[in-house]
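Worksheet: the structure to be examined is printed underneath.
What you see is the complex with one protein chain gone and the rest in place.
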Amino acid sequence: MSTRTALHRDLGLSDDEYEAIVTRLGREPSYTELAMFSVMWSEHCSYKSSRLHLRRLPTTGPQVLVGPGEGAGVVALAPGVAVAWKIESHNHPSFVEPVNGAATGVGGIVRDVLSMGARPIALLDSLRFGPLEGAARNRYLLEGVVAGISSYGNSIGVPTVGGETSFDPCYEGNILVNVACLGVLEGPPMHARAERPGDVAVLIGAATGRDGIGGASVLASVSFAGGDDAKRPAVQVGDPFAEKLLIEACLELVRGGLLHGLQDLGAGGLTCPASEMTAGSGTGIAVDVDAVHRREPNMEPFEVMISESQERMLAIADEARVAEVLELCDRWGLPARVVGRITAQPRVVVHADDAIVADVPAPALADDAPLYDRPRRRPGWLDELAAAPCGDDPPAELAEAWLALLTSPEHACKRWIWEQYDHMIFLGTVQGPGADAAVIRLPGRDVAAVLSTDGPGRYCYLDPRAGAIAAVAEAARNVACTGARPLAVTNCLNLGSPEDEEVMWQFAEVVDGIAQACTALGTPVTGGNVSFYNATGDRAIHPTPVIGMLGVLDDARHAVGAAFSAPGDAIAVLGDTRAGDFGGSDFAATIHGTLAGRPPEVDLAAEARLASLLHRLAAQRVLTCAHDCSGGGLAVALAECALRSGLGFSVDLAAATAVAEPHRAAFSETPGRVVATCAQDALPDLLRAARAAGVPARAAGVVGGPVMDIGAARLELGAVRDAWEAALPSLLSDTVS
Amino acid sequence: MSVRAAIVSFPGSNCEQDCERVLRGLGAEVVRVWHDATDLGGCDLVVLPGGFAHGDYLRPGAIARFSPVMQAVADHAASGGLVAGICNGFQVLCEAGLLPGALRRNAGLRFICRWVEVRVDNADTALTARAGPGQVLRLPINHFEGNYHVDASTLEAMRRRGRVTLRYVDNPNGSLDAIAGICNDAGNVFGLMPHPERACDPLLGSGDGALLFGSLLDAARGRVAV
Partner (left out) sequence: MRFAARVEVMPKAGIADPEGQTIERSLPALGYDGVAAVRVGKLITLELEADDADAARARVEDMCRALLANPVIEDYRVSIA
């Protein structure tokens, strides 16, 4: 074998993959070609382990205008109103350097949405860390990630309106930073295609440096075990100012009809759009590496081709209008250079110094990456775990357990985090952080997009399929609680190594669970991201599918909030409570330190009935509050409505649940339940409507007073509120105030 | 006759669309002026919106103050025209010397996006005329550098002449004297850290911002009539 064989292994390609490249080219690849293949055939870019399974997801529906495969899915929200919606992970870079890792994660997903010709108008972050009470590094990572999101998102002027932050020991060595972005289209969707030979390719944005060479693609493909520091390359540094200019310039280019295609440069650098835009169109491209504007001297052609410098887009334009493109970019103070020309011959040809340094069939890079049906094995320990005690013993003291749950980092007030984010710009945030779902009124319209993210890792650990179903159901329920109709899903599937047969089994189960739930709820998957290799040594994270649910509310003024609204309102509990849903519950984890048993089973047909009931009740303006009941059970859900409003309540839990044992009534996590309130005189209507819709509903109590009373336990609202608000800041950095 | 308002934006400004929407909603005619312009198109009111002009690199407003448009803004101010800088716009006006003082990092060393209460310290200005003296307004803040500082003698003079327009009820950022908004000695150039444009719709949490914009438009209209 040639000396390059050692190189291909360093670049993350297997011997078989190398041979496949040689076969496709009919010769050994050049260094530049090898570098290009290594990024495009990485797990991160090619989905070589996941593609086979992702095909089982439902991706179509009348609301889907653009499905998976483009920069972002595009969904029709209302007649003539379309939005782009996508989630992506930046887990590994954020663990290595939290501030820049998270910042560039925001930048990447924003450019994905921008590439559809959509103006990014909302961000959500789904974050997972190790326990804050544990190692100092867990706190450092949280603070850094929040600072990164804050500095970047605020500066580019896109509000961060929601998400979740969750904690578990399994994320200590592998944090999760998943960022979702919503954009609103101002015209027909733009696309990542280069269909016309003779068009030119314009590289717009920041100068190219050596950022992340062997970066995200390779980084995301190699777990941290083994202490091979050479595979922990530099994280890219983001420049939000450049990104802001890029947003405005690209939108103006699209609006002016100056572009035939647009794609962002992320993992894989320039190689990615050069090959994907052409392969998808049956064309090719001649790239002139020397024309690429650079930040550093003496860069090799391969470095320019795979550099992951941030804040760059590749635009395809008619040669006759390229002067206008360049002039517009200049007006925005953005560097832009013609770096290539689209060709009829379907090859990616790279020129440097009057020589050809790469000449590869475009589909070989973009479409012909290996497709693996990796071996899968159901873990033997699952049955044992399912049979073990699930942590449903009664607590020593019910009120204490209740307080412990409310002040645990999981449920504590997250204001410390989201106050660092601009969550208001664009004047659309009708409901923002801290609500069940973000309600974002679209600019100049009444219609709102309603957004939520959910990913119950512990459920998925116990049963990945059931957990994935629960994730979709909860995300949909969160959206439905505002009165919105769930429409479509973007997902980010975070797991360990696909080369581990048990992880691969978990992955396949997660996909099947999402497919089953999305089909039942009529919410197709319009795109997303798979993040493998979230493992340190042989310790993988819980399989964590993060579901980003998009819904529509026809009139933002009708949005129902998740806080109690007025003293005297009647409280009803929608949905049945089972006494034994403690497997993977917050109660089991926080009170008993237990993770075992079976996760709760979701009745998808009942979820669909519940969602449509909530939609109807909201439209009729019957509901004054609706809050999803999930982690921590009914007692936590009720308390959250109270803590957010400052209004106490009195509830007969036994009557609300038909469950006799108080701790089971309080903390069992049966899905498909919602705490709903209405004016007292509307209660009979509410109960009647529920009965007609086939949704079990019980009158539970009344809003008001300074106490949270569930019969078997009482807590002073004021004192709990202080503790709930102080819990997170007290664990985090000490600052002068 | 409607007031003509110029919204000046710099590369990195990001609240210009929100300000435009709100000002139009209040009946103003709005022109957008890019930082490289040398005139303001004969406007009655200049608004410098929030954002991160030039990325806030070096110091917020430090680079923006050298934009060509700032000479036009200074000329407009010198001839008695109304100027209002919101958040980053306030920072630009301070850097440009059109307002006294400077805005430093928040004492808590974190970015803060939060609803706050501000009290009208002087209701007899072009920014606050529609509000009552001492009226408490609910407005959002959204900044990392909102900690107002000025030397003691200037502060004393400002207080004496009623140049402090708005003060925080509960100081969120360490500002000297809990100052949230000021005006220049002539009473025609205003700077405030809270974002009134985000508080012009009760659905979003408050309508109090319309009092401030409304006051500015009234004052501008007065000038138009003259």
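In this document, chain identifiers A and B correspond to the written order of the chains, with residue numbering beginning at 1 in each.
Just so we're on the same page, a contact is a pair of C-beta atoms (placed from the backbone, for glycine too) under 8 Å apart; a residue touches a chain by one contact, two chains touch by 3 or more.
If you're wondering where the values come from, they're calculated on a predicted model, not measured in any experiment.
Taking the complete complex into account, B:Ala62 is the one of B:Ala62, B:Ala123 or B:Leu203 that touches the chain left out. The missing chain, though absent from the display, is touched by one residue of B:Val31, B:Ala74 or B:Ala107; that residue is B:Ala107.
The omitted chain makes contact with chain B at the following residues, 58-59, 62-63, 66, 94-95, 101-102, 104-105, 107-109, 149-151, 174.
The criterion applied here is as follows: only the chains that are shown with their structure count from here on.
On the chain A side of its complex with chain B, the touching residues are 150-151, 154-157, 239-241, 244-245, 332-333, 418-427, 429-430, 441, 443-444, 556-557, 735-737.
On the chain B side of its complex with chain A, the touching residues are 11-12, 14-15, 17-18, 21-22, 51-52, 54-57, 107-114, 140, 142, 144, 174, 195, 197-198, 201, 203-204.
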